[in-house]
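All protein chains but one are shown at their positions in the complex.
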Amino acid sequence: MGEGRLTKEALEQFIKAQCPCVEEFGITCEELGSGYAVLRLRYDERWLRPGKYIFGGMLMTLADIAMYCAILSVIGLKPMTVTNELKINFLRPAVGGDVLARAEVLKAGRRIVYGEIRLFMADDAKKLIAHATSSYIQPDG
Amino acid sequence: MGEGRLTKEALEQFIKAQCPCVEEFGITCEELGSGYAVLRLRYDERWLRPGKYIFGGMLMTLADIAMYCAILSVIGLKPMTVTNELKINFLRPAVGGDVLARAEVLKAGRRIVYGEIRLFMADDAKKLIAHATSSYIQPDG
Amino acid sequence: MGEGRLTKEALEQFIKAQCPCVEEFGITCEELGSGYAVLRLRYDERWLRPGKYIFGGMLMTLADIAMYCAILSVIGLKPMTVTNELKINFLRPAVGGDVLARAEVLKAGRRIVYGEIRLFMADDAKKLIAHATSSYIQPDG
Partner (left out) sequence: MGEGRLTKEALEQFIKAQCPCVEEFGITCEELGSGYAVLRLRYDERWLRPGKYIFGGMLMTLADIAMYCAILSVIGLKPMTVTNELKINFLRPAVGGDVLARAEVLKAGRRIVYGEIRLFMADDAKKLIAHATSSYIQPDG
């Protein structure tokens, strides 16, 4: 990246301008470090599926955005970084509260950036509700 | 399942009542067969990410719902069937139009049901834009 | 690739020279087309796990080699093409006979080549025993 680390504020401004649905989904950035990001999905009855579980699609969306933010923290604000693939395993139902996703970059290559995302209920950081891994392709990599 | 095959109408009614966000996302069922389902994601500028690509999270959501429908066509209306894992590879940008997802069950076991989902632009059935595979867990399996 | 399509004979010669374990595993190329390859794993009691199932590791190895061959049929003999990721779902036990793997390229991009691999018992092409998807990275892509 150019000069200096990507700040949480610059990232939020960029996401707001370029990915309006993130705000609509109730997803916000809690923390942005060097190589990791923590995002929150606000509980909303709109995203429920049978069993009052939070819909898997919304958890995958959260995981993908969290990894995107973690990667931008490493490579800088390159919007055209795109997901190559993502796999997620759902481990426990997400029920009745906010969800946090912690994405971490495990390898930043010239072309491929890879990482993992751990999802848990905001009020219980010990119980994983889902675990994802994902590789992204850098533009002009 | 009980008596008779799950009809598209019964499925739509169930989804509308139990998963309200599906309608909000602009996702509808185009076709429901025995072991497969075709769903459509209506183009909406709300779901764009940088590059005017349709957001990966929305495509994963579409893939997951399509597989859920395909599975219910085989095992009947068991709402508590849940995703165990899903992997998706993004092959081409989804740009400027509706997206179709065709989910097909490849193996329906007593406990695990597995299938694949192919996503393409509605106006070009030849170009895969994404490919997903997913295993689901049957309730009381 | 340079001049002309990769032939099955040239591929076999290359594999024999560069990947000696393929022969040791009892894996051979049955068919090589433009964008696909069919490989065979000869039944061998050495590769059994509890239940007399063929060991999952050997099936993953077969899937990976089959995709490598299918990709080389498209991009030519570029040995340094490497696996980025591979996911496999095991659908039925592989028991008592040879296994065939049919790998097909679904998207050949400049940097990433993606495809799927279907594994079945050689004497029953209808019953999938495993299904894999995989992305490879082209050298100098």
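Order of writing sets the labels: A, B and C. Residues in every chain begin at 1.
To be clear about the criterion, a residue touches a chain if its C-beta (ideal position, glycine included) is under 8 Å from a C-beta of that chain, and two chains touch if they have at least 3 such contacts.
Remember, it's a predicted structure, so these values are computed and weren't measured experimentally.
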Sole touch to the unshown chain from A:Trp47, A:Tyr68 or A:Tyr114: residue A:Tyr114
Omitted-chain footprint on chain B covers residues 84-85, 87, 111-112, 135, 137, 141
Note that chain A touches the absent chain at residues 87, 89, 91-92, 106-107, 109, 114, 116, 128, 131, 133, 135
Even though one chain is not shown, chain C touches it at residues 18-21, 24, 46-51, 53, 55-58, 60-62, 64-65, 79-80, 82-90, 93
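Methods note: only the chains that are shown with their structure count from here on.
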Centre-most chain by CA centroid is B
For the pair chain A and chain B, the C-alpha centroid-to-centroid distance in angstrom is 22
Distance between the CA centroids of chain A and chain C (whole Å) is 33
Between the Cα centroids of chain B and chain C the separation in whole angstrom comes to 29
Chain C residues touching 2+ other chains are 87, 135
